[in-house]
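Once you've had a glance at the structure underneath, I'll fire off some questions.
Omission of a single protein chain aside, the complex is shown with its protein chains in their original locations.
By letter and in written order, the chains are A, B and C; residue numbering begins at 1 in each of them.
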Amino acid sequence: MIPRYSRPEMASIWEPQTRFKIWFEIEAHAADALAELGTIPKDAAKTIWAKAKNATFDVARIDEIERETKHDVIAFLTHLAEIVGPEARFVHQGMTSSDVLDTCLNVQLTRAADLLLADLDRVLAALKTRAFEHKMTPTIGRSHGIHAEPVTFGLKLAYAYAEFGRARERLVAARKEIATCAISGAVGTFAQIDPRVEEHVAKAMGLSPEPISTQVIPRDRHAMFFATLGVIASSVERLATEVRHLQRTEVLEAEEFFSEGQKGSSAMPHKRNPVLSENLTGLARMVRAYVTPAMENVVLWHERDISHSSVERMIGPDATVTLDFALVRLAGLIEKLLVYPANMAKNLDRLGGLVHSQRVLIALTQKGASREDSYKLVQRNAMPVWRGEGDFRTLLKADTEVKKYLTDAEIDEQFDLGYHLKHVDTIFKRVFG
Amino acid sequence: MIPRYSRPEMASIWEPQTRFKIWFEIEAHAADALAELGTIPKDAAKTIWAKAKNATFDVARIDEIERETKHDVIAFLTHLAEIVGPEARFVHQGMTSSDVLDTCLNVQLTRAADLLLADLDRVLAALKTRAFEHKMTPTIGRSHGIHAEPVTFGLKLAYAYAEFGRARERLVAARKEIATCAISGAVGTFAQIDPRVEEHVAKAMGLSPEPISTQVIPRDRHAMFFATLGVIASSVERLATEVRHLQRTEVLEAEEFFSEGQKGSSAMPHKRNPVLSENLTGLARMVRAYVTPAMENVVLWHERDISHSSVERMIGPDATVTLDFALVRLAGLIEKLLVYPANMAKNLDRLGGLVHSQRVLIALTQKGASREDSYKLVQRNAMPVWRGEGDFRTLLKADTEVKKYLTDAEIDEQFDLGYHLKHVDTIFKRVFG
Amino acid sequence: MIPRYSRPEMASIWEPQTRFKIWFEIEAHAADALAELGTIPKDAAKTIWAKAKNATFDVARIDEIERETKHDVIAFLTHLAEIVGPEARFVHQGMTSSDVLDTCLNVQLTRAADLLLADLDRVLAALKTRAFEHKMTPTIGRSHGIHAEPVTFGLKLAYAYAEFGRARERLVAARKEIATCAISGAVGTFAQIDPRVEEHVAKAMGLSPEPISTQVIPRDRHAMFFATLGVIASSVERLATEVRHLQRTEVLEAEEFFSEGQKGSSAMPHKRNPVLSENLTGLARMVRAYVTPAMENVVLWHERDISHSSVERMIGPDATVTLDFALVRLAGLIEKLLVYPANMAKNLDRLGGLVHSQRVLIALTQKGASREDSYKLVQRNAMPVWRGEGDFRTLLKADTEVKKYLTDAEIDEQFDLGYHLKHVDTIFKRVFG
Partner (left out) sequence: MIPRYSRPEMASIWEPQTRFKIWFEIEAHAADALAELGTIPKDAAKTIWAKAKNATFDVARIDEIERETKHDVIAFLTHLAEIVGPEARFVHQGMTSSDVLDTCLNVQLTRAADLLLADLDRVLAALKTRAFEHKMTPTIGRSHGIHAEPVTFGLKLAYAYAEFGRARERLVAARKEIATCAISGAVGTFAQIDPRVEEHVAKAMGLSPEPISTQVIPRDRHAMFFATLGVIASSVERLATEVRHLQRTEVLEAEEFFSEGQKGSSAMPHKRNPVLSENLTGLARMVRAYVTPAMENVVLWHERDISHSSVERMIGPDATVTLDFALVRLAGLIEKLLVYPANMAKNLDRLGGLVHSQRVLIALTQKGASREDSYKLVQRNAMPVWRGEGDFRTLLKADTEVKKYLTDAEIDEQFDLGYHLKHVDTIFKRVFG
C-alpha cells in the first residue's frame, strides 16, 4: 500500500485513529454488557462512554507507552485510563488483547469489503452501460490471438459483466466469512468472561459471534477472504489485458481515455499508451501475492501464536487498498474507454472472409461431404488467403470439388455477418436479465 | 499427483477412459438435442448412443491419431467415427473442441468435489466422535507455545470441527462455481448451434448452462475452485501441526497410531514419529501451490487462448487427488489417534499453578487494586515460579501486598480447574448444535 | 509431471529403478570406505558390489515390503539383502535413511540440472543462429504494445539470447547448490560413521561433502534450486509471449511452424494458432508454482522432520520434467520459427512516419527550441497522424512554427531508418562476443 495507489476512503480504515476508535467501541460495548450482567458498576460503563466516546486518541502518546511495554493493547488501555480516569479499571475485564485485536480486524475487513462491493457496483454499472451501447457493434472474436468468428463489442463487455457479477457474489460470501466477533478471553474458554458479553458486542458492532475461538478468531476465515480478493484481482487483470490488446497499434479497436495534459512518452510525443491497464496488471499481481501468506497464516500453533500478526498488519491494508484502487481505476477506464467501431469493421474484413470458414465447413457436411473431406476442402482454400493470396469466397467458387456440394448462392449465404449475431439478444437476457 | 499419494477413487476421475466416456456423453446428449431440433436425423442420434454407449475407447489408437493431427478432440472424433460408422458425421455439429473439453473438465471437477465432500464428512465425523469422547479431558491451552490456561482436549477437536465445517460450506460453494456447461460454439455466439442444445446437455450432465461463454468457460470459476482447495489444505496443515506438537517427546499428549510392523527409523528403533502429520504438512503445501497458477489462468487473451490447458492438465488431478488423499489420511489419523490424558494432566501441573495467574489478576482488580498494580503483583510472584523457584500459590500467600487485597481462602478459590471448563457445554452446543 | 509434457531422458531420472540404483551405489561406495577404514570386512564390500552392481531391483517386491514396514529405505535394504546374501548386514552401517535419500535426491537433481543445461545450450544455439540470420531485418520496436522506434528482428532474438545466457549462469550456480552429499548418520554428528566415508561417497558420486548436515541436507539449497528454475521458466514465458504477439492476425510478423497434418481448430480450418507458445506460458506457470513449496520446505523442525519429503517427491520430477520439456519445445519453436520480413516492413510503415517523432523532437531542441516547446510541436503534428489524418513528414513541413527551426531537408534527415540501426553491430558484439 503506497499513496500512489491508495484512495483515502479505504486508507482511512487502516489509520491508527480509526483502529483506536474501534478498539474503544469494543471495550465500551463490552463494559455495557458487563454492567448489565452486574460484573462491573453501571455507572462505570456510562463514564467510559461519556469520557471517551468523542475523544481523539493521542497516537504519539500510545506509541510512546508501547515502546516501553512492547504491547499495543496495554499501551492503548493505559492511554485510555488517562482519558477515562479511575473507572478505567473496569475496562477490559476478563478480556484478552486478542478479543480486541481480532474483532477490530474483522470490523476493518468488513468495512473494506463494503467499499469493495461499492467499487464492484461501479464497475458493473460501467460495463452494463457500455455493453448496451455497443450491443450490436460487430467486431472480430479472437482465439489464440487469431481471428476466429464475429462477435460484438457489447458481448465482450457482457462477458466481463458476468465475471464481475460472480466477483461480487464471492465478495459477499467472503465478507460473511470475516464478519465475526470473539470476546472469549484467554484460550477462548469464556472462563473469565460471560459469553453474553460476546453476543452483545457482536450485535453492537454488526458482527456474528464466533462459534468457537481459541483466543483468536480462526485464520481460515481470513485466508478465504484474501483468496477471494486474489481471484477478483485476476478478473481485473483479464479485463485490463483485453484493453491492452485492443489498444495495440495494429489493432486499435479501443483506447484508454487520454487527457489533454498527459504525456505518453518523454521521448516519443505521439505515443498513447494503455498505461492504466498495464498498471492494473501489476496491481493484480500484488493482490494475488497476498493470498499465499494469508493461507500460511492459518497454521497457528496450538490455541494461537502471533505469527499472523505482522502478515496482517501488511496485507490487511495492502490487499484492500490496492484492490480498491484497482477497481475504481478500472471503472473509470471502462466508463471513458474510447471505442472505434470503424477500426473494428476494418479488422473484421482483414482476412478476406476467412472468418466464415466454419460456416462453409458445416454447409459442406450438411450437403453430404464427410467431415474429413469438408475440412480438407475448406483448408485448401483457406491457406492461400492466409498467405495473402486471394479472397476466400472467390477461391471457393472456383474450386470444382466445392461446387459439387454448394452453388454460388449457397456459398454467398455463408458470408452473412448477421448470422453470427442472431443470439446476442438471448445472451444479453441471460446476463443482464 | 503420484501413486504414493493417490486413492483410486479420485485418480480414476482423471483417467483417459473416464475422460473419453464423458466426451462421448456430451457429444451424444448434444446429438439428442440436435435431433430433437431437427438439425440432424433422429436415427443418427440413436445410432450414436447404440454403437458407443458401452464402448471402451481405444486410448492407444486415439493417441496415435493425435500424434498426427496434434488435436485431441479431432483424434477422439476420428476414433468415435470408427466405432459409430457413417452417422458419426452428425456428431459435434456446430460445436467446438472447447464445448467438449470445458464441459468435461467441469464434470470431472464436480465429481472430484463430491468425493472431497465425502472426505470432509468423514473428517467431521471423526472429529465429532473424538471431541465428545474427550469433551471434559482437561489439558493446557497454549498461546505462543507457552502454557496459558486450561482447556479440554475435546475443545481442541471442536475447534477443528468448526473449521472443517466451514471448509465444507466453502467446498459446496466452490462446487457450484464450476458446475456449469458450455455448448456455445466458436467464440461462444451460438451462431452455429442452438442454445437449447446447451440447456439439454447441461441438464443431462447435472450442470447449469454457463450464462455467457467465450468459447471457453471463464477461468475465474476454476481459480475460485482451486483457491478454495488451497484454503482447505491450510486447515489440514493446522490440525496436522497440532498433532505434531502434541507428539513431541516433551509433550506427548497424543500420538499417531503406530502399527505393529511399522518402523520409525532405520537407525533408532525406539522412535515413534508423527510421520503422517508431517506428510500432511507437505501435501498441504502442494495443494496451496496450485492456487497461483489457477489464478494466472484467468487472464486469457480475447475470447480464449490455450495457456490454461497445460496448467489444468496438471493441477486438475494434482490438486484434487492430493487433497483427497490428505483428507482421508487425516480422517484415519483422527479416528485412531492415541490420546494420553495422564500426560495432559502432568503437563497441566507443570508450572506450579501459574496458569491461574489471570484469575488472581482479576481477583486483585475486583478487590480494588488498579490494573497496573495488580499486573505487577502477579508478575513479581510469577517470575520466580517460571524460573523453577517456588510454587505460585505459596508465594502469593506470602506476599504482604497481595494479602492487602486477598485472603488465603480467596487465593485458593482462584486455583480451581473447573472454573475454566464451565462453558464447555455452551461451546459444544454452538459447534455441534 | 504428466507424460504429455515429459521427455523420457528427464523422466527416467525419476523412475524407481534409477532411484534404487543410486541408493545402491551410495551404499556400496560407503561400504568401500567402511572396508578401507576397517569397520567392515573388505570382502564384504566386494561381495556387495559383485552381487548387486548389475542387478535389476524388483520394484514390486520393494513396494510389497514397504507396505509392511512403512519405510522405504528399510524395504530397499531388505530386498538388497535378498540379492546380496549374508554380507548385506555390513550395508548401511552407522548410516540413516536420510544419508541415502538426501544424497540420492541431489544426484538426481544434478543429473536433471545437466539435462537442463544441455537444453539451454540448444535454446541459446537456436537463438544465436536466428539472431544472426535476422541481424539487420528491420522491424518495429514496441513499448506498451504501441509502435515506438525501429529495431531489428535479430535484436529481439539477441535480447532473448542474453536472457537465456543469464539463465544458464544461474543454473550452473543452482546446480552447485545442490551437488552435495551427506553421510553423517543420525542427527548429523558422525557419531556412528567416520566423516571419511562421506568424503569417499561424495567423490565417487561427483558431489561435495555437505559441510554440516543435521541428518538431512539443508533445504535452503533446494529452495534456491527450485527458485532458479522458476526464474528460468519466467524467461521462457517472456519469449513465448513475444511469439504469441507476433503471430496475432493483425501483426503476423512470425509464426510457429505448422506441420502438414496439424489441425488448428476443429471448427475453423483456416486457423493457425500459436499453441506451442501458449502451452509454454502454461508450463511456465507450473514451474513457478513449485517455488513457494520449496521455500516452505526450508523450515524443518529442529534437526529434521519429514514434511519436505512429499513436496519433493512431487516437485522434484514435476519441476525438472516440465522445464526440460518446455526448454526443448522452445528450442524447436525458435529453430523452426517462420519469420515474415515483408510483414515487418509493412507494419513499420503503418504509422506514416510517426516512429521518427523522437528524432524530430531532438532536432528541434538542438536547433534551440525549448524541450517543452519541441514536445508540443511534435505532439500537435503527431496526433492527426495517429487518427489517420495525414502523413507526419508532410504535416511537419507545413507547420510554420516547425519551419522556424528545421528546413525541409533537415526534416527529411530525421526519417532515415538506418539511423536507428547504426549500433546493431555494437550490441551484437556485446551479446555474442
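In this section, a contact is a pair of C-beta atoms (placed from the backbone, for glycine too) under 8 Å apart; a residue touches a chain by one contact, two chains touch by 3 or more.
Please read these numbers as outputs of a predicted model, since none were measured by experiment.
Across B:78, B:103 or B:357, the residue that sits in touch with the chain not pictured is B:357. Only one of the listed residues, C:53, C:67 or C:89, touches the absent chain: C:89.
Residue in contact with the omitted chain (choice from C:22, C:116, C:158 or C:344): C:158. Touch with the chain omitted from the figure is made, among C:122, C:238, C:336 or C:380, by C:238.
When the omitted chain is restored, the residue from B:275, B:300 or B:321 that touches it is B:275. Residues touching the missing chain, restricted to chain C, are 77-78, 81, 88-89, 92-94, 141-145, 148-151, 155, 158-159, 162-163, 166-167, 170, 173, 177, 186-192, 195, 209, 211-212, 214-215, 218, 220-221, 223-224, 227-228, 230-231, 233-235, 237-238, 241-242, 245, 288, 291-292, 295-296, 298-306, 358-359, 362, 365, 370-372, 419-424, 426-427, 430-431 (touch as defined at the top).
Interface residues of chain A facing the missing partner chain: 1-2, 4-5, 68-71, 73-74, 77, 92, 95-97, 185-186, 192, 244, 259, 261-263, 265-268, 273, 275, 278-279, 281-283, 285-286, 288-290, 292-293, 296-297, 301, 305-311, 313-315, 317-318, 322. Against the chain not shown here, chain B presents residues 140, 142-149, 244-245, 247-251, 263-265, 267-275, 278, 292, 296, 347, 350-351, 354-355, 357-358, 361, 375, 378-379, 382-383, 385-386, 392.
Convention: only the chains that are shown with their structure count from here on.
With each centre defined as the average position of its C-alpha atoms, the distance from chain A to chain C rounds to 32 Å. Per-chain CA centroids place chain A at a distance of 24 Å from chain B. Residue numbers of chain B whose C-beta contacts span two or more other chains: 77, 92, 186, 192, 288, 292, 296, 301, 305-306.
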